[in-house]
Structures are given as C-alpha cells and as structure tokens.
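Shown here: the complex without one of its protein chains, the others still in place.
When the chains are written out, they are named A, B and C in that same order, and each has its own residue count from 1.
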Amino acid sequence: MSAGNPGVTAILQMICPDRPGLVRELSGWVAANGGNIVHADHHSDQGAGLFLSRIEWQLAGFGLPREAIGPTAQALAERLDGQFQVTFSDDRPPVALFVSKQDHGLLDLLWRTRTGELPMRVPLVISNHPNLGPVAEEFGAHFECVPIDASNREAAEARHLELLADHGIELVVLAKYMQVLTPSFLAAFDPPDAFHRVINIHHSFLPAFQGAQPYHRAWERGVKLIGATAHYVTEELDGGPIIAQSTVPVGHRDEVGDLIRKGRDTERLALARAVRLHLKRQVMVYRGRTAVFD
Amino acid sequence: MSAGNPGVTAILQMICPDRPGLVRELSGWVAANGGNIVHADHHSDQGAGLFLSRIEWQLAGFGLPREAIGPTAQALAERLDGQFQVTFSDDRPPVALFVSKQDHGLLDLLWRTRTGELPMRVPLVISNHPNLGPVAEEFGAHFECVPIDASNREAAEARHLELLADHGIELVVLAKYMQVLTPSFLAAFDPPDAFHRVINIHHSFLPAFQGAQPYHRAWERGVKLIGATAHYVTEELDGGPIIAQSTVPVGHRDEVGDLIRKGRDTERLALARAVRLHLKRQVMVYRGRTAVFD
Amino acid sequence: MSAGNPGVTAILQMICPDRPGLVRELSGWVAANGGNIVHADHHSDQGAGLFLSRIEWQLAGFGLPREAIGPTAQALAERLDGQFQVTFSDDRPPVALFVSKQDHGLLDLLWRTRTGELPMRVPLVISNHPNLGPVAEEFGAHFECVPIDASNREAAEARHLELLADHGIELVVLAKYMQVLTPSFLAAFDPPDAFHRVINIHHSFLPAFQGAQPYHRAWERGVKLIGATAHYVTEELDGGPIIAQSTVPVGHRDEVGDLIRKGRDTERLALARAVRLHLKRQVMVYRGRTAVFD
Partner (left out) sequence: MSAGNPGVTAILQMICPDRPGLVRELSGWVAANGGNIVHADHHSDQGAGLFLSRIEWQLAGFGLPREAIGPTAQALAERLDGQFQVTFSDDRPPVALFVSKQDHGLLDLLWRTRTGELPMRVPLVISNHPNLGPVAEEFGAHFECVPIDASNREAAEARHLELLADHGIELVVLAKYMQVLTPSFLAAFDPPDAFHRVINIHHSFLPAFQGAQPYHRAWERGVKLIGATAHYVTEELDGGPIIAQSTVPVGHRDEVGDLIRKGRDTERLALARAVRLHLKRQVMVYRGRTAVFD
C-alpha cells in the first residue's frame, strides 16, 4: 500500500562551507555506523559557498547508542567547520505559544498537536490578555497573562524568559501575538546561530504590508489576493527568514471583515505548515532565507 | 449540453451615485425596449455612495437600432448623474501593444487574439527596440520602433500619440514595456474618467516589489511565492487599479533565472485575464480599485 | 474605509422559466416597496430555459413588514411559475451536524459558528459513535449517539428524523459521517425541490475516487494533487450538485497518512465554504449543478 514505516529515525542537520565530497562524508558517517538512510537532502549555495544537509536514518540497527549520536556528530561538525543539530523523530519538544486576544491560531495549533499532526508538547501559553486562559488550560497548558506596554516591556520580557526557562521551552510560536519582541529578548532566547527558535505569523504575503493593519491596507490598495507569511523572528520587524507563504483570492465584494475572515484560514495553514516543517527539521536558514526539504 | 448561445449582445456599463431603485431603473430601461437580459451585475459601494452596474442583453429583438443605443443610454446616464459606456459583444476594438525586448507577453496576446480568445484586433505594435518587428508583422500588425531615453521622451511620446491616433487605438497594453509613461501621455490618451484604457503587467504581486527588478529582489528576500499583477496605468508608478493577480510557488532551488522563467507563465496568465476582462467589459474602476464581474 | 454596513437585509431567491423582463420584474417588486438593493445576481441557463435570481435588499425603509415579505413573494412566484425562498441576514437557522469518529469537521464548524463566521446555531449533533459527545456538549449542542448498521438502518433513521423534527432542524451537514443516507430518509427530510438541505463533504475531487477510501486510491494512482468536494446529497452516492471543491498538491514523499493529514485541511475549507454559501443563500441548484453567487 504505502512506502512503509521506518520506525524511529535520527536526523542530522549540518550547515558548513561547501567543498567536494561532503555528501559522501556525511552519508559515509551514517553508513560506517550501519545506518540505513531514509531521507537525504542537500543544498549548495554557490554564491555564499555554503552547504546545507539534512540526513535521516533508521535508529534500529544503528551502531551508536542514541545518546552518543550528538557528541559524535559534534566531532564531525568540527572537522567540517559547521553548525549541526541532531534530533529524533520521536522527540516531542516543549513549545510555548504566545497569543493576544484572537483564538484561531492558538486553537489550530493545539488541535493539531492533539491529533499528532504536530510532534510537540505545549506546556505553556503566554498572553498579554487574559481571555484565552480557559482554552489553554483545557488543552493542559499552563497559561500566564503578562500584560505588556511601553512602560513595563523590560520586566514583562524578563518574566517571559523565566517562564520559558522553567518549562524548558525549545521553540516559541507567536500565534497572533500583537507585540514586538525586543532585541534583548531575542538575544537571550534565540542567540544568532544557524538554528532559529522563534516563529511568527504575519497576515500578509510579505514583503507587502509589513507592519500594522495589513488587511485594512490590502483592502485600501484593492489587491486581488491576500496572504499570510510564517517566518522566523529576527530583530528586523517582519524581516526574518520566510518559511511558508500562502494566498487566497479576494474580490470587490469582500469588505475588510471578509479579508480578516478569509485571512484566518490562510494564516492557520501557513503557520501550521511552518511549525510542522520546523519540528520535522525540514527547514534550514542561510543568508536570511530558508531551504525547505519537504 | 450547455447554456446556449445568446447571439450578439449589447453591454451597458454605468457608474453613478447610489440610491434606491437603480437596478429597476436600468433593467427597466432594457425591458421597456424589449431586451432580454443575459447578465446583470451590480455593486454598491456604500462607503463612497457609488453604484456600479453592467447589464448585457440580446440585440435580437431589442427595440432600438444598434446605433441608437449609445445616445439613448446617454440620456439615462445624465438622469442618473453617471458615467456610462455602451459596447457590443461582436466589437473587435483596435488595440496597440507596447513592448521592449521580451517576446512572451507579445506572442501570448497575439496568439490569443488569433484563436479568438481575446475579442480585439492588433493593428499596431510599438517598441523601443527593433527585435520584435518580425513577430508583430507575422501577425499582421504594423510595427514601429520608437527608441526612447531621457533626452527624447517628449518627442517619442508625441510619436506614440500620433501612431495611436492614426490607428484609432482604443486600448494600449504594455506587454513588458520597460519604460514609464509620462503624466502628459496619460492625460492625452487616457484622461481621468471611469473608463481606463492603458493596462500594464508588473512582475510582482503588488504592492510587494514595486519598481525595478522585482524578481531579483524577491530572490534576495527569500519569498516562497512570486507573482504578477495586471493593472490600469495611472500617474503613480505601479499604483493603478489592480485587475488581476496571480502567484506561483518558488523554493530554495530556484535561482533568479528560475524566478524569471516561472514568472513568465504567471505574467502571461494575469495579463491575458486582465485584457480579456477589459474587452468583455467585465471590469469597472472606482476609488482606485476594480470591481470584476466575471 | 470599507463599503459600509447595510444593516439587516432580506434575501429573495427565485428559480423560474426564463423570459424577457424578469430582472425588471424582480427588481421592480423590491423597488415598488421602497427597498434598496445591495446585491442582485442572476443566471440564465438558456439550454434549460431557466432563470435563477438572488436579490438582497435593506430591510430598513422597506414598505412591507418582515413577516409579510414571504407571502407577498409567494404571489410573485406563482405569477412567474417559480420556486422561491425568502430569508433574512440575521437568521440563525438551526443546523444538525452528523459525524462519525473523526473530529476535525465537527470542531471546525463549531468553532466557525462560535466566531460568527457561519450564521447558524448547532443545537444537535448526531453520531454513530459515542466519542465526540464531549466536544458537542462543550459547544452547547445536544449529542445523541445512534449506532447504525445494516440490521437497524430503518430504525436509526427514524430516530434521526425524530431528532431533526424535535430541534426544528433546517439543514443537515454530514461532517465526515461515514454512513450513507437512504432514499427514504432524503424523501422525508429533503423532498425534491429547488432548495436542498443536506450537505456532505467527500474527500476527493469528485468525480475522481467516488465511494470508499479515496485517499488510499489516490495514493495508489500516484496523483499529484488531492482534493475535497462539498455537495448536496441526493440519492446517487457522491453524485449530488457540487457546491465547492478544493485541492492540495502531494508528492512522492507523501504516504497515505500524509494524504489524510493534508486532506483534513482541504476538507475543512471546502466544507466551511459550502456551508457558508448555503447559509448566505448564495448557492442555487438547477440541472444537477449549482450557481454560486459569491
């Protein structure tokens, strides 16, 4: 019927300077330990002289114990002057969702987590408004309302970092969180590195309509399609590496309220796709952009 | 099998201040003359207090002779304080295509004209380069190369206007014409009015990547979709009312050259759709935007 | 900003034999009572000689009291030898959802109802399995599990009809209900008429993969896109008038499980679109097909 189930797999992501022989080197490392590769994806960016790789192999029969794979890959990465990450297909990393008042992003991610579509746990939901607490708690997450404004941003973000640390959070998803994260928050939670860990959904097909009220501005401009963009967060507002974009047609009968309604669907699809790609370790960042190995 | 062929039809487009009774007024005017309506579309923009209407009815059996319909509608428009246009489904208005060096927009429009998909004639092709002359002439169009640069723009556009007048051109389509039309050209050929007559194709999903080299900038930004926008030309660069937009997915393997290649298809589709909508009189402009009755 | 809010509106849908003057007749009927039309859509099917119309006008200022509009339209319909329906934009008709074990269709419709995106109430959820009871009840619906198999189909459907009558249900939506409705059920709840009232979602782009296990068969066939079809239910399995279809790309890496996962999103979008179109009275049936006035 189908291609079969490979069981638990290990995933190695590596980004390093490009040179001949890297595919052999990486696949050879897996094969030398008896691993059976189920997916191998690579991308050479010749302009930047960079090589990106994602290799996934069956853990069953692999010569190294699970806990030794990371340290061994570390030695490989040093030899290649690269950055790497080792994960496993049965990982369920703890993820925090940041929200404001709107519930559609939150509900959608929680539902998809419950169905198993998103391989993660959601122990923590943070909001600057109290209204979504019951939803978060119904799905077993700790909810904390941290009101935020110009006067208390520093203290609020300190509380955020404390909560993230307490719950061992590995990924933050801004699921319609209507606040900007400061550079100091990002420096603390997501220091510059090949592997990002804050995802945002913006309700336009970036770079169109960066900033506030994109649907209103889309209506004013009279566009025939609206969209959504899921991206990693960087210091540049709405300027981080794009993971997924989607669009939906609109017409002259659509009011701003219709754009918002139609946009909710396309936002949910783009965000869910981005979070899943991240969790499946299918997205890698280079030069302010992403390679998506799906 | 299908809904049948209504024969030749007349089309009345009207834009006027909104008030109760307009649908009855317009449909009543048709019915009073024995016309059988095959399509009737209306849009009320309550924010601006505007009413837009497009009514299409069978000429067979209509009480007014073809040449009397326009003048009679004129009286109706005056009563409604509106702007109007009367056309017929068997019209084949003369259209001029403006091109630069790239042939895909030109070829696509000429081929669609030949198949009957676009109800128009193309007696005139104008370019600032000589290379597409043979293509234009093969399809029976007069081709004229009018080189243009900062020093001769005024003279060049005077020549354009002369050619447009000589051929009785009703619509200009910029099919990858890499020059900007000046306000004085627009004032002469397309004076401000409800019915525009210059269409351009821009190779991005506007308002993203206005101006030059959108594909290069799209590559730099790392977007996951590229697009094309067909719009009426106004004095504001890439700012006129949008008629049609389309997008196509791109990925990390796509170089700038791939974006250009993929973009050609989406440009052709958006432009052909816009020109067809215009010629079928299915697009109407209000408040810097379009209603599309398709 | 936008086109403004017309307040509560009345909607007249009419299907009758085509003849000249019908647009005037219907719009004249509204205008004669002082109504201001906000939407008017018509379709003539010349092959069948049928005329379909949907007119929506502001209730404020209309000369007839709300409860007199239907009876007055009845007289109009008789004169036109047509079938008609009068509804109001603030109606929230009671809708029953039929489900089996899968929750995504149910949750999606309940959430969209709660946000106001679907103008309906859901007083009743019926399933042949008990597992979704808590979900239904959380959203305030009465849940009843009516197990069904070959031996008790008649009794089960009798119970269905009883429940539908008890709750005054006007529309049934099969939101992944994995049972076939019998002709006698349809004859009782949805007798042949221009206005249908049972909607189903099928997980393929019909007519491909009618019947059971469409995703497995799609995988076997190696298609590059999968889809979903929302349609009115008739006696012919998966053969009723199509309201909405959507597709999503798939590739060689997608297993059957991935098709099911991706399909859930496209199913939800097609079904939500169809239910909304129905409730906005934007869909009309003729010749086994639909006109969609959106």
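The rule is short, and it goes like this: contacts are C-beta pairs under 8 Å (C-beta built on N, C-alpha and C of every residue); 3 or more make two chains touch, one makes a residue touch a chain.
Computed from a predicted structure; not experimentally measured.
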Residue, one of C:73, C:206, C:233 or C:259, that touches the chain absent here: C:206
Hidden partner chain, touching residue among A:30, A:59, A:126 or A:285: A:30
Chain C residues that touch the omitted chain in the full complex: 43, 205-209, 221-225, 227, 241-247, 251-253, 287-292
Residues from chain A at the interface with the omitted partner, ascending: 1-6, 19-24, 27-28, 30-31, 34-42, 44-48, 55, 61
Chain not shown, touching residues in chain B: 1-3, 39, 104, 107, 111, 115, 117, 216, 219-220, 253, 255-257, 261, 265, 269, 272, 294
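Here, only the chains that are shown with their structure count from here on.
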Copies chain B and chain C - rotation angle from C-alpha fit, nearest 5 degrees: 180
Per Cα centroids, the chain farthest from chain B: A
Classification of the chain A:chain B interface as same or different, half of numbers criterion: same
Chain with minimal offset from the mean of all protein Cα atoms: C
CA centroid of chain B to CA centroid of chain C, Å: 36
Chain centre separation (chain A, chain B; CA means) in Å: 42
Touching two or more other chains - residue numbers and ranges from chain A: 253
